[in-house]
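The structure's right below; bear with me while I get my questions together.
Apart from one protein chain that is not included, each protein chain of the complex appears where it belongs.
And then chain A:
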Amino acid sequence: MNKKEKIWGLTILIIILLGYLIPYTLLSNVAKWYGSFLLWTVLAILIIAANYMLTKDWSDEE
């Protein structure tokens, strides 16, 4: 893996781990829209951003 893949790959991995951990710990009693629903939505958007960065330089060479 090249450097870019390592950096963004690790970022994605951390986001995913947070997606497992936070809802089952900090948010397990927050029965509101800004609880797990919001968290998972924000993490999903961060994933889109990370993928955007990771794939930014992919060329159109066929």
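Keep in mind that, in the parts below, a contact is a pair of C-beta atoms (placed from the backbone, for glycine too) under 8 Å apart; a residue touches a chain by one contact, two chains touch by 3 or more; residues count from 1.
Assume contacts and distances are computed from a predicted model.
According to UniProt, the chain absent from the figure is "Sodium:solute symporter family protein", selected among "Alpha-D-ribose 1-methylphosphonate 5-phosphate C-P lyase", "ABC transporter permease", "Xanthine dehydrogenase YagR molybdenum-binding subunit" or "Sodium:solute symporter family protein". Where chain A meets the omitted chain, the residues involved are 1-2, 4-5, 8-9, 12, 15-16, 19-20, 23-24, 27-33, 35-37, 40-41, 43-45, 47-48, 50-52, 54-55, 57-62.
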